[in-house]
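Right, I'll just put the structure down here and ask away after.
The complex is shown incomplete by one protein chain, all other protein chains being positioned as in the whole.
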Amino acid sequence: MASRVKVAIVGASGYSGEELVRLLLAHPRVQLAAVTSRQYVGKSLAEVFPKFSQYATARALRFSEPDAAKLAKAAKVVFLALPHGVAAEFAVPLLKLGCRVIDLSADFRLNNAAVYKDFYNHDHPAPELLAKSVYGLPEVYRNKIKSAKLVASPGCYPTSILLPVLPLLRKGLVKPTGIIADSLSGVSGAGRKAEQDYLFVECNESVRPYGIPKHRHLSEIEQELTIAAGEPVVIQFTPHLIPVNRGILTTLYLAPEKHFADAKAMAALNEKVSACYQAAYAEEPFVRLLEGKALPDTKNVVGTNVIEIAWRLDARTGRLIVMSAEDNLVKGASGQAVQSLNILCGFPETAGLI
Amino acid sequence: MASRVKVAIVGASGYSGEELVRLLLAHPRVQLAAVTSRQYVGKSLAEVFPKFSQYATARALRFSEPDAAKLAKAAKVVFLALPHGVAAEFAVPLLKLGCRVIDLSADFRLNNAAVYKDFYNHDHPAPELLAKSVYGLPEVYRNKIKSAKLVASPGCYPTSILLPVLPLLRKGLVKPTGIIADSLSGVSGAGRKAEQDYLFVECNESVRPYGIPKHRHLSEIEQELTIAAGEPVVIQFTPHLIPVNRGILTTLYLAPEKHFADAKAMAALNEKVSACYQAAYAEEPFVRLLEGKALPDTKNVVGTNVIEIAWRLDARTGRLIVMSAEDNLVKGASGQAVQSLNILCGFPETAGLI
Amino acid sequence: MASRVKVAIVGASGYSGEELVRLLLAHPRVQLAAVTSRQYVGKSLAEVFPKFSQYATARALRFSEPDAAKLAKAAKVVFLALPHGVAAEFAVPLLKLGCRVIDLSADFRLNNAAVYKDFYNHDHPAPELLAKSVYGLPEVYRNKIKSAKLVASPGCYPTSILLPVLPLLRKGLVKPTGIIADSLSGVSGAGRKAEQDYLFVECNESVRPYGIPKHRHLSEIEQELTIAAGEPVVIQFTPHLIPVNRGILTTLYLAPEKHFADAKAMAALNEKVSACYQAAYAEEPFVRLLEGKALPDTKNVVGTNVIEIAWRLDARTGRLIVMSAEDNLVKGASGQAVQSLNILCGFPETAGLI
Partner (left out) sequence: MASRVKVAIVGASGYSGEELVRLLLAHPRVQLAAVTSRQYVGKSLAEVFPKFSQYATARALRFSEPDAAKLAKAAKVVFLALPHGVAAEFAVPLLKLGCRVIDLSADFRLNNAAVYKDFYNHDHPAPELLAKSVYGLPEVYRNKIKSAKLVASPGCYPTSILLPVLPLLRKGLVKPTGIIADSLSGVSGAGRKAEQDYLFVECNESVRPYGIPKHRHLSEIEQELTIAAGEPVVIQFTPHLIPVNRGILTTLYLAPEKHFADAKAMAALNEKVSACYQAAYAEEPFVRLLEGKALPDTKNVVGTNVIEIAWRLDARTGRLIVMSAEDNLVKGASGQAVQSLNILCGFPETAGLI
């Protein structure tokens, strides 16, 4: 495996970390060289996750304490799958030691430390890095990711909202005001935390909104929408918890810039929306534009790095409804991070992801 | 059981029908005197639904062919738990024979046969009855239900939308324009139909929108919102299917009539919304207004006739978010129908429902 | 509510405790006078469990610290819904203060302190009470329960095994050797513990055996089987965790005392088994013997105090297969405890349970 790129995962025992392990063990161009987890120090990957024991690497590789110096020796690229606030502690020394870092937390997604403080309720731990990090949404920032030292991989909700909305905003097809994103997330989005709210019995046969009206992910969503619109965008975002392991379904309520008074105008607008999405995503390997009667369904994307997008114009209300479905742990987290790795390393972008 | 009111159920083997059976077997003031189901003619309730076999009535009562004359002999009040279009066929003769009818289908919910045709794609089967039927939402039409011959019990989605929105519209606290209702429904809402889309494997670990943008229930929702607003109301409604047996969670996006520019104005508006809901529902036995931090959760209403309502003002967007949770088969169907029965018969409104 | 019997629940915030609250709030003959929970001291039942807020008692009654003297003043009968080992701490003083105690833990189910130590790995905390406690399986010990000061309400697995097997053993229809009980339990059986193993994502889409081969409940199961058989009985018991909230399905593999060499002998034996069950349970309000082709299904008992039982003789293997289904939180815990309360207080045995 000499020619493979050596990578490490800090925080490999949470759901995103475990999903990174799954993807990187099977990745044809990388060697998983180090995994850390305070809880499991000394145990092999195969012991903690028997399902990976088919891989020789999983049988041999043991969890270690997170130590930047050792990680930098072991790996060229380090993934951080840590809570926000903690990720920065590792990013700083790792970057100094010459590693490239792909951070799955929220620590480096914002350009502005003040916005970070407003939404995360503490000072940003390393504001000097904000200007250097690249928001790791490959469909938007592919070129910047290529040379990035620090990739801030987007959150699951933001991905499900940004990919459908950005092209429409950029083309001026929808108004930047009044946008509503109503999202339904599987329980793995809450992480592998032993909290009562996420017990099976509390989640099964239950559906509930939470974190309204000011969810933390709004900060990065609005930052990117604002860039696309060229003017400040504030949106409504309502997350709900639903009893599935994985998957996010987002329904977006948008106001077209042009009213469509009749069937002809509606058909014309529909054509424009279609052309806009085709231009943006026809060549993208991980965006599936649904045609005809199909609507997004999380079961069709779970386990894959694909986001499904469909839309409908409503003649009665004049609105454009756009819906997306993704796996919150893949396109919404670890798969997207591996996509950035592929770009960063010059691999085919789909390596290890199809 | 001589002094009990005799009731019958036409179509007692679907999910709403079965739920009616459950509620009526345990009801202290009624006697379940007849149940029909073409599929199960000749079998006892206990044979088809072993879980009811603790009741002597369930062991004795057999499913019969639906026959208006026999039903009218057997029962004073007849529940119709049938598909739309079919219910009218039974309502007409049953009313002529002197029965009071509580219809759980959509057949008599609309005042206007043209709207019916627009949304249901066929002529209304008995337009002459539309003027006589009462929309069976007890919190709104209690007085009319008392003397109604024909109660059109509301659908599950409409109930989840109307109860939260009507008081606000009546008080002029929110604008009648731009209303969005995003609803999540358990699979029993689709009925006990052997269709591939509703197989366990197709629904489990799946979340999906459907029936957009013009769901049939919009017709009755907009009719009632229009009455409350005193002007035509058109809303956006997006239903989603989620993998729970029962429960509807609706998130409503509303625009307050008055902008709230600062914290003080927001507190004042919040006070008004609270007062509005208290005035409307404080005495209602089946409406639970959530105070403090609690948000609706379907698991807290499943199996009961209660609808939970909570709201939040969003200082960032200026919107009022209202959320409701109900059991689609109880408050959204059979429980509400029994509530109407109680009103109609002069029983305590909570009889058999708490 | 002056004439109602006052009852208290110690440990009312776990799943069994919450289920007791549900049943006792609706019980026509009792007044819930005190509930304790260290976690929620000072909060009302309605605050902690909004779903009970329809009851005035739930709005008024606040969780208190568990204090035997205060509990004894407040209530005549006290339910203990506590972990084993802890329950005894409360039972001792409460009994001294004249309360009658219904304990849902394992502390007083065994007659023999040495067996307790063998299975629970610590000395019994109050061995002097073992001789006085009554095993609270009403179908077996109804008469003793009437006058019991201390009822040891059976566990969920034991109930699902004992009710089907005891009559057969007593009649000598099956051998007391080689019995196998294979049980599938919903996740609420693990209690409301914030442990990683019981997170939604860890349980959903997962089925797994656990606690084999020497589960603690074996001690009480074998004690009662031994009494019925009149000779020492040791059985095989394998519990599995399945992704449902509630319900236990137990499949029992039994060897008939008499071989059935041909169809006639098989029919004769089947007749005997049927007669045995009819004699034992035909009059029992909470045992449903399934006839014909029906097999037990947890969904038909969830939320009720009923256990379903069915059986099949297998001509190929000569075995008798018996299957049972119950709600682990009702007939397997809180419902059964209320059944004992009814017996103890001279109420109709079904009061508050149908």
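Order of writing sets the labels: A, B and C. Residues in every chain begin at 1.
Just so we're on the same page, a contact is a pair of C-beta atoms (placed from the backbone, for glycine too) under 8 Å apart; a residue touches a chain by one contact, two chains touch by 3 or more.
These numbers were taken from a predicted model, which means no experiment stands behind them.
Of the chains displayed, those contacted by the omitted chain across the entire assembly are A, B, C.
Checked against the full complex, the one of C:Pro66, C:Pro176, C:Gly247 or C:Gly332 touching the unshown chain is C:Gly247. The chain not displayed touches chain C at residues 180, 182, 184, 202, 204-210, 212-214, 234-236, 238, 240, 242-247, 249, 251, 253, 295-299, 302, 312-317, 319, 321, 323, 325.
With the whole complex as reference, residues 26, 47, 49-51, 53-54, 205, 285, 288, 290, 292, 294, 300-301, 303-304, 306, 308, 354 of chain A touch the missing chain.
Hidden from this view is one chain, which touches chain B at 15, 186-188, 192-196, 198-205, 243-245.
In this section, only the chains that are shown with their structure count from here on.
Per-chain CA centroids place chain A at a distance of 46 Å from chain C.
With centres defined as mean CA coordinates, chain B is found 39 Å away from chain A. The geometric centre of chain B is 37 Å away from that of chain C, both derived from CA atoms.
In chain C, 205 are the positions where the chain touches two or more neighbouring chains simultaneously.
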